[in-house]
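With one protein chain withheld, the remaining protein chains of the complex are depicted in position.
Chains: A and B, in written order; residue numbering restarts at 1 for each.
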Amino acid sequence: MDEQNLILRIQDLDVRFRIDRKSEPFQAVKGISFDIPTNTTVALVGESGSGKSVSAMAILGLLPENAIIAPASRILYGARDLTKAALPEMQAIRGKEISVIFQEPMTSLNPVFTVGEQIGEVLRLHMGMGMRQAQARVVELMNEVGIPNPQLRVNSYPHEMSGGQQQRVMIAMAIACEPKLLIADEPTTALDVTIQKQILDLIAGLQERHRMSMLFITHDLGVVGDIADSVVVMQNGVIQEQGPVKAIFESPQHPYTKALLACRPRLDRRPKRLPVIDDFIKGDGRPNLAERTRGTTPEDPIILEVKALNKTFFLKEGLFGKRAIPAVKDVSFRLPKGKTLGLVGESGSGKTTVGLTLMRLHDATSGEVLFEGRDLLALSEREMMAYRRRIQIIFQNPYASLNPRMTVGHILVEPMKIHAIGKDERERVDMAFRLLERVGLAPQSFYKYPHEFSGGQRQRIAIARCLTMKPDVLICDESVSALDVSVQAQVLNLLQDLQDEFGLSYIFISHDLAVVKYISDRVMVMNDGVIVEMADSDEIYRHPREEYTRKLLSSIPKGWQAAAQAT
Amino acid sequence: MSAVLTNPPPVPAQESPGLWTLAWRRLKQDPVGMVSLAIVAFFLLMMAAAATGLIAKDWSKEKGVSYANPSFLAGAENLEAKAMAARETSKAPPVDLSDIDPLAPRYKEWEERAAKIAVTEVKRAESLPFGGDKWGRDVLQKVVKGSEVSIFVGLAGALIATFIGTLLGAMAGYWGGRVNDLLEWFYNIFTSIPYILLILSFAAVAQATGSFGKGIFSIILILSLTGWTGIYRLIRAEYLKHASREYVKAAQAIGASNMQRMFVHILPNVSHVSLVQLSQHTVQFIKAEVILSFLGFGVPVDQVSWGTMLAEAQNELVIGKWWQLAAAGASMAILVTAFSLLTDSLRDALDPKLK
Partner (left out) sequence: MTAYVMRRLWQMIPTIFGVILLIFILFNWVGGDPAQVLAGKISNKEQIENIRRQLGVDQSYWVQLWVFVKQVFTFDFGRSWSTNEEVSRILITRVGPTLTIMIPVVFLETSLAVAFAIMVAYVRGTLTDRTIMIVCTVAMSISFLVYIIVFQWLFGFILGWFPVQGWSESFWKNLTNYAPLPIMLAVFVGLAPQLRLYRSFFLDEINQDYVRTARAKGVSEKKVMMKHVLRNAMIPILTNIGISLPGIFVGSFLLEVFFSIPGLGREIITAVNRSDFPVIKAVTGYLAVITMIVNLLVDVMYKFVDPRVSFK
């Protein structure tokens, strides 16, 4: 790492957003400073709302129109202060000396131009290349970023490519002019786990080969461990800690950094409770390391059994035809009472469809779901009502699963009314208050609307809603995937407490292997609608038998495991 | 678990605002929105007053001379009035038919009787506040009365159209399948025929046979039966979007019935779209009514509408009488502008896009 030569120096960056005419502008970045040396990867880490993306976008002046950069801020690039540079000057730098890769490749690419045209645009603009010359170079670039058949793919449109390939196109656009600094804003967050690893390897390799610096923005510390040279940790618009990656991982100073490092579920240990940020800020920071054993035995009583479940979607095609898309193919499994069954897979594997079909939110094509001896799929809608209470689901998106027009109180009382729980309104309201307390929310929440709560709090409301019906089985469909790491830990702890207290049985669906291993007793791996492997969680991680399982396991960023040993 | 709470905490001092409260607050901060709201409210009050007969009752009385000047042009020349007056005074002397007229002997008796009854000779006004039309009717009163018709038709038509469109859109978007196919077929039929042509077809039948009822109810019916399609499309799209949202799946998971999902869960999330559509269609229908009345397919001849005023104004402009055109044109422009701006402000207040 070159200490003398700096590519970029950020000093006292202060960014505010104008919301409307009356209110004070919202301060997203509160005066931060850090450096980016040459030929170095700096990771900018933080949870949502930390200001990391805003800081990065400020460098190239790509902030939205209502953003205000305070005059005291300086972004020094060579001799120039980019915050004060004129637009044409910035335009000459963008894409040529400093480039960006964004998080969502599908929407970041222009849908009406071919990928060849879009990559070529940078070359023609900054390098003055003619059409044919640019075309040749584009093919070279596409090869370098690992797109197969570049001569053919040059004429493809973005929507004709997969997410991973689209991101490769974005990368090709970014490195085309050999920039000195590459800003990567959560480039792998929207991709599948196995693809993530490929893209990360690609980016790391390119950085080395072209000797660029990189500013890598992410919320995932695991990724940081793999590729960063130095780390900057942000929270609420402020830098809490920064330093070389080894120092950050081995001897973190700030409680927030310690908390971030500790509250991710790990693959090698399974503490009874995941440490949360509060533990570090209020306590001494040494989490309780007592472990919990997990596993199943053949004698465990079974509460739910699924036999040969099939779900096929039909799309119209041709003049009169239909195309069959099988999403779930002959899935069978057993859920032991009081235990957690983890269901792991990438997007498109069919894992969410299994959950929805179990609950009859989708109509199954065939198969049986046996609950207390009765096949739920064979019941009429009215008979099913009696069982609806007993199997509930918590969805992935906390922002979409609560009706924005209903107060929390209404949301909680409604299921009780439908299932005639509680003898009158008073009793139901009482129960609602008790549940709010149980999930850790203030009693005032009863009168509030969902939009006043954060993601983690909304998931708690969703959990409380399920609990009003005293279910036996709870399906968690990617219920913590959309949450920040620290919040995730809190919700996972809550779910575990509830299982211990009420003897709930869980089906935990996720793409995140570390989380699944932590919370599950038994794990099923799904790929392309089929269960590839099923075993107790410790077993599956120590001795994976199938190739796909091994592939999934190897995609977990290793830097985390290696760096986290010392904590 | 803690003991049962017998006293739930009281409603917090700082209220939790719902959609409508928030929207109202936003609207209050929008000066353009508030001014438009005031203007629209003013017109609505005017309409109510006119409907109950409080004002503009005598719009059809021929109070003024022909083409009376407006007050601010009071002294100007009025050739037409003079011509009219001249015609009346230059009547030919009556022909004496007393020798063959059987009633002739009685005339003198009747004249004496008539003279005993006091007859108020109404002097026609030389000028009226906004001027007079060809028959000397007060333009100001006509404008006010005309607004009653136009606004009532616009509002009533829009209410019915919004109701139909929302209901059908909800059914098509939520149920899908056969219900959707049937409603889409229906929608396609109505939209294959260009809108104006559809209205004119209905108007033709209404005119020829009176099958749509009398007078303005006929126009209201025509406009609403042809104008529901836009609302249907939007509401259907909204229901399609919401029906696959997780909160609706969650409602299904807890056992809410289809009716509950459609109207208790989704409708409150969609009603703001209906409201904006209502506002927009009111504007559209007011404009349509004016044109229909102009062409003669609108209000019956014994009623006044801005459209009929414009029809009269068409011929008045060339002889320099511009006040009926200005009055009708301007009041309509003010109302429609205010309503359009109100629609925009409503839309922003209910669904603000983060700028």
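Operating definition for what follows: contacts are C-beta pairs under 8 Å (C-beta built on N, C-alpha and C of every residue); 3 or more make two chains touch, one makes a residue touch a chain.
Here the structure is a predicted model, which means the values were calculated and not measured.
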Contact residue for the chain not shown (choose from A:29, A:109, A:239 or A:344): A:109
Hidden-chain contact residue, picked from the options B:21, B:244, B:257 or B:337: B:337
Missing-partner contacts on chain B, residue numbers: 185-186, 188-198, 200-205, 207-209, 211, 287, 290-291, 294-297, 306-307, 310, 313-314, 317-318, 325, 329, 332-337, 340-341, 344
For chain A, the residues touching the chain missing from this view: 60, 62, 65, 87-88, 90-96, 99-100, 102, 104, 107-113, 121-122, 125-126, 157, 159, 170, 173, 315-320
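Keep this in mind: only the chains that are shown with their structure count from here on.
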For the chain A and chain B complex, residues of the former touching the latter: 20-22, 65-66, 356, 359, 361, 385, 388-389, 392-393, 395-397, 400-407, 414-415, 418-419, 429-430, 433-434, 437-438, 443-444, 446-449, 452, 462, 465, 469
Contacting residues of chain B [partner chain A, same complex]: 1-2, 4-6, 8-9, 11-12, 15-19, 29, 245-247, 249-256, 265, 268-269, 355
